[in-house]
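What you see is part of a larger complex, with each chain still in position.
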Amino acid sequence: MNTPRVLFQFDTDDQPSTFDGVVAVDAGVDHLFRHGSVTPENVASLVHGAMFTRGAKALRSTAIFIGGTDVLAGEQLLSKVTSTFFGPVRVSVMLDSNGSNTTAAAAVVTAAQHCSLMNCRALVLAGTGPVGRRVARLLGRHGCDVRIGSRSPQRAEQAAAEISVGLKDSSIHGVSTAGDDALQAAMAGCQILIACGAAGVTLIEQTTLDTAADLKLLIDLNAVPPAGLEGVEPTDKGRRDARERICYGALGVGSLKMKIHRRAIEHLFACNDAILDAEAIYALGETLLG
Amino acid sequence: MNTPRVLFQFDTDDQPSTFDGVVAVDAGVDHLFRHGSVTPENVASLVHGAMFTRGAKALRSTAIFIGGTDVLAGEQLLSKVTSTFFGPVRVSVMLDSNGSNTTAAAAVVTAAQHCSLMNCRALVLAGTGPVGRRVARLLGRHGCDVRIGSRSPQRAEQAAAEISVGLKDSSIHGVSTAGDDALQAAMAGCQILIACGAAGVTLIEQTTLDTAADLKLLIDLNAVPPAGLEGVEPTDKGRRDARERICYGALGVGSLKMKIHRRAIEHLFACNDAILDAEAIYALGETLLG
């Protein structure tokens, strides 16, 4: 009998996500241990159950998934989980609170399909949130000249500084997006525009969007009408608009996001020491393209 | 690989029912996601996990079961769950809070085995509660002349009016069952008597019961002594008493109830848009008879 694949689902919300649960079993997990209300304070003994129940060879058949709507809480949980391990006594862990990592990976993999990131400039709208930061960092790591947009230029610059830490030769800057003039300035010279805003909030209107001469690719990660980028539909998946710009909506990048999520879950069981945060998940996403 | 069958168990109690869980896995569910303390307020995001994780063909491999001891809370949850779906993006749902639907279906299927419902009159004792209402409505839908009994005639008439909504040509009336005279009047002309009262409460005594000349079938859904219908044992399963009346107790209809429950769970995975409330569950129960 093979050792069954057990995934611990640690969710920072009261009710553990059913979404993450279905993806896990569709990725081949045999037993899913679903926990809500997991915190840095109560997680250590739950992690011990992964560390001390199976021998060295079988450790790779246990893994941990961290989810929930609060990405910051998920990041703190990931930190506590990995610090509980010692030496080879560890299991693989994935963080995808609020779908942040798989969404960011899917957006940037999609961008890389259409643009050479090394030679591009991108504007990430609502770039100071957890998805925006991940998108910006992934773009920056792959050589893209990145602008992080926020209504508050101070927050934009702070986010840019924080996510630039540890990146060599990257160019990530904060820009203001408060008002049409600022938006136009922010879009100048950008080929890529990715909107990472809250559900149902329009970040930029069609008329303003149409002033940007260089835009080739529009990705809107908001699935709830009205659109984050006016004119982009949630179901857009490579559609060319009237100006020949390639458009993707949230559902349009959704199927790739789901594939990346399942692929990442599968990868957890390939070894016992993977830590799947934004960059590792992006790397898995790249392997999914033909 | 076939898509695994995932059932979301939404329970309105703190601890999700183990009873409903065992029936689910015995009906072939591969993965059971068990949630307690589910409310109309927190259920929408849990439902999204059913709607947005699988493609159109695989949607039928996810389903939702609603349970818990509070039938009213379950009904409210069912309403919220079905209103969260849109268009074809939906999964099958079953409501069986407190076993109300499977119990009512088993009682009425049992009654239909022994009596032609079209030509019968039935008295439903404690008919204003969730099981009683379901029993009365199922009987009424199949042409039975139904009397809903309650110690309060106002409550009885109100329940009769509420459950008659949408039924054509049905005859459902409220009657008082406060005192022996009222009980005797209520039983006059009835071939069927079904007791749906609380556990361990006797609703009618043997001597009163013996005054009813036309009774052919006694069904007592209370499993906890003393009996709801004095003289009927929980294990009675078609026993004829001294007056040749056919008797069923709660355990006597229990095996059919369990078969209906399992059959209903199986049916959830036959399509992605079933809503299994009292009538649909009754229809499944009918198919189980040889």
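All chains are identified by letter, namely A and B, in their written order; residue positions are counted from 1 within each chain.
To be clear about the criterion, contacts are C-beta pairs under 8 Å (C-beta built on N, C-alpha and C of every residue); 3 or more make two chains touch, one makes a residue touch a chain.
None of the values given here were measured: they were computed from a predicted structure.
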Exercise. So 2 chains are in place, but how many copies does the full assembly in this file really have?
Worked result: 3
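The rule is simple: only the chains that are shown with their structure count from here on.
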Exercise. Given that chain A is a copy of chain B, what angle of rotation, in degrees and a multiple of 5, matches their CA positions?
Worked result: 120
For this session: Report the residues of chain B in contact with chain A in the complex, numbered from low to high.
Result: 1, 3-4, 6, 8, 30-31, 33, 35, 37-38, 42, 45-50, 52-54, 62
Exercise. How about chain A: which of its residues touch chain B in the complex?
Worked result: 14-15, 17-23, 25-26, 28, 32, 34, 254, 258
